[in-house]
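Note that one protein chain of the assembly has been removed; the remaining protein chains are unaltered in position.
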Amino acid sequence: MSSTWGEKVKISIFGESHGNAIGVVLDGLPAGEALDFDAIALQMSRRAPGRDLSSTPRKESDVPRIVSGVLNGRTTGAPLCGMIENTNTKSGDYDNLKVVPRPGHADYTAFLRYGGWNDVRGGGHFSGRLTAPLVFAGAVCRQILQRRGVLIGAHVAGIGDQSDTAFDPSHISEDLLIALSSAYFPVIDPEAEKRMRETIEAARMAQDSAGGVVECAAIGVPAGIGDPMFGGIEPVLSSILFGIPACKGVEFGAGFGAAAMRGSENNDAYYYEEEQVKTKTNHAGGILGGISTGMPIVFRAAFKPTPSIGMEQDSVDLTTKSDAKLCVQGRHDPCIVPRAVPAVEAAAAIALINMMI
Amino acid sequence: MSSTWGEKVKISIFGESHGNAIGVVLDGLPAGEALDFDAIALQMSRRAPGRDLSSTPRKESDVPRIVSGVLNGRTTGAPLCGMIENTNTKSGDYDNLKVVPRPGHADYTAFLRYGGWNDVRGGGHFSGRLTAPLVFAGAVCRQILQRRGVLIGAHVAGIGDQSDTAFDPSHISEDLLIALSSAYFPVIDPEAEKRMRETIEAARMAQDSAGGVVECAAIGVPAGIGDPMFGGIEPVLSSILFGIPACKGVEFGAGFGAAAMRGSENNDAYYYEEEQVKTKTNHAGGILGGISTGMPIVFRAAFKPTPSIGMEQDSVDLTTKSDAKLCVQGRHDPCIVPRAVPAVEAAAAIALINMMI
Amino acid sequence: MSSTWGEKVKISIFGESHGNAIGVVLDGLPAGEALDFDAIALQMSRRAPGRDLSSTPRKESDVPRIVSGVLNGRTTGAPLCGMIENTNTKSGDYDNLKVVPRPGHADYTAFLRYGGWNDVRGGGHFSGRLTAPLVFAGAVCRQILQRRGVLIGAHVAGIGDQSDTAFDPSHISEDLLIALSSAYFPVIDPEAEKRMRETIEAARMAQDSAGGVVECAAIGVPAGIGDPMFGGIEPVLSSILFGIPACKGVEFGAGFGAAAMRGSENNDAYYYEEEQVKTKTNHAGGILGGISTGMPIVFRAAFKPTPSIGMEQDSVDLTTKSDAKLCVQGRHDPCIVPRAVPAVEAAAAIALINMMI
Partner (left out) sequence: MSSTWGEKVKISIFGESHGNAIGVVLDGLPAGEALDFDAIALQMSRRAPGRDLSSTPRKESDVPRIVSGVLNGRTTGAPLCGMIENTNTKSGDYDNLKVVPRPGHADYTAFLRYGGWNDVRGGGHFSGRLTAPLVFAGAVCRQILQRRGVLIGAHVAGIGDQSDTAFDPSHISEDLLIALSSAYFPVIDPEAEKRMRETIEAARMAQDSAGGVVECAAIGVPAGIGDPMFGGIEPVLSSILFGIPACKGVEFGAGFGAAAMRGSENNDAYYYEEEQVKTKTNHAGGILGGISTGMPIVFRAAFKPTPSIGMEQDSVDLTTKSDAKLCVQGRHDPCIVPRAVPAVEAAAAIALINMMI
């Protein structure tokens, strides 16, 4: 592994934040799939920064160029490469990062891992910017899944101490997922958005940042998808979700909450609804033994607050081997959680296409 | 994937709960590693059921037979196969499971996945019994890691609403991990064990079950281990942890708690201690950008309550396509969390050996 | 890689020639497949030594024990482990091999690779005995393929300078493949067997050994199976064929012969036969662009002569770092080619099931 993921549909992500370009190769897509480029552009714009006060003002066009694998608007079955040129990158801000690493970033660990040869500008290959090719790959995969009846959508479940209404995991409508998956700040309860935006703004005003939780659902996944043990939906999905920078927790269904329940509460009782087996509750998040039950697949991913903050921080000087102070220059995203939503959805799409195709 | 995991050291787990035997092949181990069979037996006995009231009374000897890959007590470099014969398996109890699936178990999903051909006795390949070869594989790997300075230990962080003292993630001693990793009900606070045992006993008396959380730490992992994106410690570790039956959540460092913090709180400030870069706090769980910081690696795994409970449950009859009642026969583990501790440690060992060797 | 192979159906082979047992885990088999144990036993006996003068007199029962993955004679979908106990192994003969390595064997290279910790008895994990689990795995896979219309059979195409009639690659009948795949010394021309047995016997009398070529065909593979580049039938098949000890060459269709042809000779012209596209010749061996044409898949594998020979050979003493003489003790197979036939067929079956399932 590393920046390559998948078995049936493999993705190979490349690029660095301030390099020439970033992109992804998808190998193994089915042929003949029509691509809706507007739908791709929508997902890219959901991830792109600079839309409002809650995100960094740096402008990114992020219109992916299709390099290969598509002819006359349809997949050819050959590897699909999508590439996004990096423009408007000023690299002067980052000279000091190999000397005084930023807390919470990969500066120090990457320095050790690559013997100092890594591209540190803007975080290099560790930058959240690398979620752009991930979102692109997911935008391609979700169209293909949608044609097979699978819909994916997520919302900002929480920012700091403010939270949105959670999914009712047994009853998630197509309409809700369609609405969420096209929104820039997707929430179930519009009031929650207001409160969460205030939390972000307060962090921004304090030259600080906020973390949060994304809750995601997939409906239409037939029962019986997945494999036991390491091939289950949970391990497969988590192995791509934790690849999203800043993701520090993943839970399925009741997740950590299930740990506090008794079996009689947590077990989802079966019943028949029009010849279909369903469960009355869905604490399992639609997954038993790693395999889909036919109920909505529901999971949450926790994102730590953006490590780039305006206030002075304690760090070290790796050259003098002494303690040092650091001020992260430039303007940074006080909260990446809304922009992480399409990345989480993308991860779900890429994982599910690997298990369903 | 599925029951095979790993790149450098691959494990391939086989067997079914009531089949002839269960076991694992480890391919890629370094040669010349002396195996401490007592240490292996200790880990196996920590996982084995039947030790006290908190676990199922069924007896399992679970002494693994080394089939290959070891000569004169040392690894040969060839695939190491360890096998455990299944004895004392009564299969009469399980005849009905393909007709009326147990809530919370994989009976229904496996039935669909395998067209009804799966071995349903005792859960078959989906049984928690399959953690025995995992624990064995981990017991082998952790010895090899230990020789390279890495110690792994975990404790029962919570059962139901009762919790143990958490690790101080910045200061975890060898002594603590050694003590935890040889205990049957490992805790940091002995009082917590008492309370948690009471919670389990109360669930048992109510013919119910309890879930819980395991917190695990690895110390001695050098800074600079891991890869970006999908090759990071979080995705790699989670992809094996979620392979443990009943695991529904995984978080690293502050995890979901980080989502509620501000960046200024969550960022771990660097400082020098005797020419070594350290962090004052360790909310990152020892991992930044997927790569180890040199601080203790700390993570938690949530386990749902045992789905097998004595009380009557609602289910369906798949043959008549109607609702049905179900009573799970036999005596079952009211809480598998203490026995999951060595499995979590094993998962950590197997993941880390893949990243360090 | 190493002793693990495959993506959809993974095999993990374990064991050493004189260890406790050898075996294989097959992960990813479809569920509900009835196993014909007589057919498995037949394939095992074709590979087993001791049947006649052309092979080593050491007796091996080699009846595999099904450890997991099968219930009531059918695959459960869980990993299938088959194990063969090693009996009748005398290990006294091999003490000297780490000091004076046998030419043509892996003694020296394995010594370096594993720092001397490898099990050298009988060649350890490098022994041709490890083809027994491969043949077992293939025997399972070919039954499943056969149910989908695919038949595999191979013959001894040559021993030393004697050769059998080659397949007519455009016309290979089911009857021929059925006959070949159940014979102990499979040939197309019975006279060739006689000549080739004489060649083997002459080598044996001279305390020497003989190599040879196996030609294999698969019919019934539908057109359109395979992937471009590294996912083609040729790279996939070769990567398992070269895993058979002593295999030093692999060619598909006209193979090296194609290199001497002109395009107008080598190109296989298309024509219609009863609404089916066929090719008049089949120099492509049924594969174009890595993908099946629907014509028989035909390939050849070259096996070097058994390196164990009775006559004295030049070697070195690794302890004294000086030249040395070596006499390989015991009685050895003067020609393993007939016994390699079922291993080649097995490799084809395992490769094809990975591409077709």
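We call the chains A, B and C, going by the order they appear; numbering starts again at 1 in every chain.
The definition used in the following text is that a contact is a pair of C-beta atoms (placed from the backbone, for glycine too) under 8 Å apart; a residue touches a chain by one contact, two chains touch by 3 or more.
None of the values given here were measured: they were computed from a predicted structure.
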Checklist line | Hidden-chain contact residue, picked from the options A:Pro79, A:Gly257 or A:Gly330 | finding: A:Pro79
Item checked: Residue among A:Arg46, A:His125, A:Lys248 or A:Lys278 touching the omitted chain -> A:His125
Checklist line | Selected from C:Ile84, C:Ala154, C:Ile219 or C:Ile309 as touching the chain missing from the view | finding: C:Ile309
Margin query: Please identify which residue in C:Pro49, C:Pro64, C:Gly160 or C:Pro186 touches the non-displayed chain.
Written below: C:Gly160
Item checked: Per the touch definition above, residue among C:Ala41, C:Ala183, C:Leu318 or C:Ile357 touching the missing chain -> C:Leu318
Note to self: Tell me which stretches of chain A touch the chain missing from the display.
What the structure shows: 2-4, 10, 12-16, 19-23, 25, 27-28, 31-32, 65-69, 71, 74-81, 83, 113-119, 124-125
Notebook entry, point to check: Of the residues in chain C, which ones touch the absent chain?
Noted result: 1-5, 7, 13, 101, 103-106, 108-110, 112-113, 125-126, 130, 158, 160-161, 203, 206, 208-213, 223-232, 234-236, 238-243, 245, 247-256, 258-272, 275, 277, 279-280, 283-285, 287-293, 300, 302-309, 311, 313-316, 318, 321-323
Item checked: Hidden partner interface residues of chain B, rising order -> 7, 78, 228
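In this section, only the chains that are shown with their structure count from here on.
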Item checked: Remotest chain, chain A as reference, centres from CA atoms -> C
Next item on the list: Give the rotation angle, in degrees and rounded to the nearest 5, that superposes the C-alpha atoms of chain A onto those of its identical copy chain C.
Entry: 180
Notebook entry, point to check: Copies chain A, chain B: same or different interface, half of numbers shared as the threshold?
Noted result: same
Checklist line | Centre-to-centre distance between chain C and chain B (centres being mean Cα positions), rounded to whole Å | finding: 39
Margin query: With centres defined as the mean C-alpha position, give me the chain A-chain C separation in Å.
Written below: 46
Checklist line | In chain A, residues with contacts to at least two other chains | finding: 7, 228
